[in-house]
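With one protein chain held back, the other chains of the complex are shown just where they sit.
Moving on, here comes chain A:
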Amino acid sequence: MSAGLAVAGVRAGHPGVSVLHGVDLAVPAGALVAVLGGSGSGKTTLLRCVAGFHPLDAGEIRLGDRVVAGPGVEVPPERRRVGLVPQDGSLFAHLSVAANVGFGLDRAARRGPRVRELLDLVGLADLADRMPQELSGGQQQRVALARALAPDPAVVLLDEPFSALDAGLRAEVREQVRAALRAAGTTAVLVTHDQQEALGVADLVALLRDGRIVQVAPPREIYGTPADVGVGTFVGEAVVLPAVARGGCAETVLGALPVAAADGPGQLLVRPEQLRLRPGGPARVREVVFHGHDATVLVELGGTTLRCRTAEPETPEPGSEVSLQVRGPVRFYPD
């Protein structure tokens, strides 16, 4: 696959503070990559570097085969062909929906079919003459996406585009945005601090921590085989247990579990849904938290509290005795 966006060794920061310490990230053309990171990890700075609003201290950024930023090169934002979808949509309040979408097109193209096409793409063709204030938050985000896609950019950057939406609306808008991006076939980078959003929407998830990319992998892989315990706990709920490995087997409170070859003490990472409950046994149920689609059961075993997730209709009563069984592979991280 050809590279849509390539970030290599990028360092950037503010006077006296370094934010990005050598970021490497390759986004295949047409792919949607989610850059997942906590507060202060540098994800917004990375986005601004790509868009051309933040200078690099070192490294290089390529769009396709063009170098847009690097030693001695700094293409201004208006000539990078980078589409931007900010957190709040940032629709121009003095322009109609159609005029917003046509903003990046030249005069002739604004009257052509392109605006219509894009509004169709995001499913808002009948709102062309509305003003931004008359749209719901989700509609505004879709107009912002159409506006970014209109000049046919090399890459679209989405800065936490769903975080300002209500929880109920978020999933729906996320699906619509994903579908529109796929249909347009545009390379896209989405930054977010929400692991569910990253896992649910992206082809690849890149985990950014302390100004460095720690792991880039498809959602299932980063969830199933995180690079370290930190990544594992960041991308989803996890049970982390002390363990001692010997000869492909790790000793834990859950018994001996098969792990990749390693010797010595370390930590074992198990996902709550990997723990299956059986009646009767050495563990005791402390608490049950019902979520609707499933339930979390807190179990005490050998002085440790374990978090299990079960989708069974029947959950054990608090205080009852249970045993735990581990399904699927677990990951062991030597100290």
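Going forward, contacts are C-beta pairs under 8 Å (C-beta built on N, C-alpha and C of every residue); 3 or more make two chains touch, one makes a residue touch a chain; residues count from 1.
Here is the rule we use: contacts and distances are computed from a predicted model.
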| item | value |
| --- | --- |
| Candidate names "Two-component system LytT family sensor kinase", "Na(+)-translocating NADH-quinone reductase subunit B", "ABC transporter permease" or "ATP-binding cassette domain-containing protein"; UniProt protein name, chain not shown | "ABC transporter permease" |
| Touch with the omitted chain, as defined above, among A:Val10, A:Leu63, A:Leu84 or A:Val285 | A:Leu84 |
| Touch list for chain A against the chain that is not drawn | 14, 17, 19, 37-45, 48, 51-55, 76-84, 86, 88, 90, 92-94, 103-104, 144, 147-148, 150-151, 153, 191, 193 |
